[in-house]
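Of the protein chains in this complex, all but one are displayed in their positions.
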Amino acid sequence: MAEVVRTSGGATAELKKKSLIPYFLLAPGLLWLALFFVAPIITLVGTATKTQGAGIGEFIQTYRWANYWDALTGASAQFGRSFLYAFIATLLALAIAYPLAYGIAFKSGKYKNILLVLVVAPFFCSFILRTIAWKQILGQNGPVFRTLVDLHLISSTTHITASVPAVIIGLAYNFLPFMTLPLYGSLERIDPRVLEASGDLYANAFTTFRRVTVPLSMPGVVAGTLLTFIPAAGDYVNAEILGNPSTKMIGNVINAQFLNTQDYPTAAALSFILMIAISIMVMIYVRKAGTEELV
Amino acid sequence: MPDASTSAKGDLKLLNLTKSFGDFKAVDDLTLTIPEGSFFALLGPSGCGKTTTLRMIAGLEDPTSGKISIGTTDITDKRPYQRPVNTVFQNYALFPHLTIFENIAFGLRRRGVKDVKAQVDKVLNLVELPHLADRKPTQLSGGQQQRIAVARAIVNRPALLLLDEPLGALDLKLRRQMQIELKWIQTEVGLTFVHVTHDQEEAMTMADTIAVMNEGRIEQMGTPAELYDNPKTAFVANFLGQSNLIQGTIIDADGDFHVVDLYGQKVKVLKARSHSKNNSVLYAIRPEKLRIDNDGHTRPGNTFKGGHIVDVSYIGVSTQYQVEMPWGQEIMVFEQNDDGVPPLDKGDEVTLTWEPAFSFALDGSQDVNAGSEVNPEEE
Partner (left out) sequence: MKVLTRWFSRNLIRIYMVLGFTYLFIPVAYTFAFSFNDYIKSNLVWRGFTWNNWKQPCGVLDVCPALGNSIKIGLLATFIATILGTLIAFALGRYAFRGRAVTNTLIFLPMASPELVLGASLLTIFLNLGMNLGFWTIVIAHVMFCISFVVVTVKARIASLDPRLEQAAMDLYANERETFRRVTFPLVAPGIAGAALLAFSLSFDDFIITNFNSGTTITFPLYVYTHAERGLPAQANVIGSAMFFLALIIVVLGQVVSAKRKVGTK
């Protein structure tokens, strides 16, 4: 690509050499991914069809494909909950992140870079620590709970934590930077003159936002919602720390079956179903969003 | 919704318009009337305040003080979308996510116009690009995008069309062609066009009236011919074309003429073309008004003797000479190559002659180089 043109003699030799270099560059990294990403996924599919052997944690390959169906029906509630929570959390994150990204892109002048760093900065403080911090802030001894009780908005016997809203708030919080950065990226690329042109052509601020800004930021919206939805659907930490037994998500089930009950086939089947379900949803979503004709 | 076609109509009036950015006055107490239906150009180097003026008219910038009105309607405090004004933006600012049709329909739809399709088709025909309606802006060439930007603005039949360096992104040949086309469109639709540019040739080709701006003020306003033929300041004399400006003193009168002493040589200038308040003047003569001879031959009119050619550039239609005068100043001479005589040589001693009526005189306190150090092509 960036190679200079060479005289006839050296050209063929150069081309041959050039055709091998990229494979040398790719080999070690792709080998790593093949061994520790592709192979494990394939193993996962195989493990899912095994059945219980003699002892705990011992399984024999019997190609029992019905395991998939059993796993799915056994955990359908948690699947549904996972996708519902992830969906709501994604919308919530979008609602919080869009104005934030918009403000950074258009209204912050020379502070742009500093604000961008601040968006990512909470990431530098451990994910688990921050989730626990939420639990304590929203908990019985925390400031939010006591304020709400003092204002008589809630009774002192209710809980903010160990509830569905707490799990969703936690999920939305955790993946907020994943939402904000792509949004910022696509908003920042919009030529401000296009927005001026819209105002010049009789669109007020709201119409300009709806007809010009939003359509032009769609690539960022698609990327941001995917980057939030996918990890949120597979998360179990927020449900574990901020939820209660009836808020268990699919991640909690898979985690428990792998690490506690050691029912590897069911856990593997659930993992694989989760991955396929997410892939299908993503494909449908991208195709739908694609009809808007992204720039 | 404002209806651009019926609301304000009439002349555009700027009254004591000022825009400051901190201590810097981008536009300084500007008062100006642009008659309805005219093609008006704001011409000046970058940073002269022309674009800021345009943006204030469009409503994209708030004036620090002053008033803007169209006819009898004051639009100073109106939002951009409430003004019967449309802009052809620099680099066009076409909406990349919309088709050409939807780009043009954008303003009509916002105003709730009924027959969108008919109007868009009509204006697409006007700019001769009806076959591109379903394309996206990125699929168009620069010249096509430019025409669509014009179409998108004029389809709204605004009282005023603003053009912000509309041809800046095009190459020279296309620019020439578009200049003629824009002028034609303006006559065709009969709207008031206000055109901002740093390109004097572009302004002179298209505009009925040109206002030359410098440091936030208008230096001089008039038809292209008036401005070129009889500039009133050194800035205008240098910015529009080239001028030889020579320091001198009015020493006498002779009928309609002043007699001016230039380093001991006596020349004449019409009193009507002399713009100095006192006797100190910059005597000015355009390079193409000078005749050059190396054989001692004298023609009627004013003469300079004893110059030496220091540089010769053969341009084809003309030859440009740099002539060093006895007092050290270099004078520029453009000689039409219409006589089949080969150009004169470097080092030749020459006599310069000109018709006194062609010269003009400016106030002597100005900088001889005002308006010529700025590179007008720089943005």
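By written order: A and B. Residues from 1 in each chain.
By our rule, a contact is a pair of C-beta atoms (placed from the backbone, for glycine too) under 8 Å apart; a residue touches a chain by one contact, two chains touch by 3 or more.
Please read these numbers as outputs of a predicted model, since none were measured by experiment.
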Visible chains that the absent chain touches, using the contact criterion stated earlier: A
Touch with the omitted chain, as defined above, among A:A71, A:I160 or A:V237: A:V237
Hidden partner chain, touching residue among A:K107, A:R210 or A:K288: A:K107
Touch residues of chain A, complete complex, unshown partner: 1-2, 4, 18-19, 21-23, 25-26, 28-30, 32-34, 36-41, 43-44, 47, 96-97, 99-100, 102-104, 106-108, 113, 115, 117-134, 136-137, 139, 141, 173, 176, 226, 230-231, 233-237, 241, 251, 254-255, 258-259, 264, 267-268, 271-272, 274-275, 278-279, 282
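Everything below uses one rule, namely that only the chains that are shown with their structure count from here on.
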Inter-centroid spacing, chain B versus chain A (mean Cα positions, whole Å): 56
Parts of chain B lying in touch with chain A, wherever the complex brings them together: 1-2, 4, 58-60, 79-81, 85-87, 89-91, 93-98, 106-107, 110-111, 152-153, 156
Complex contact set, residues of chain A against chain B: 191, 193-194, 196-204, 207, 211-212, 215-216, 218, 293, 295
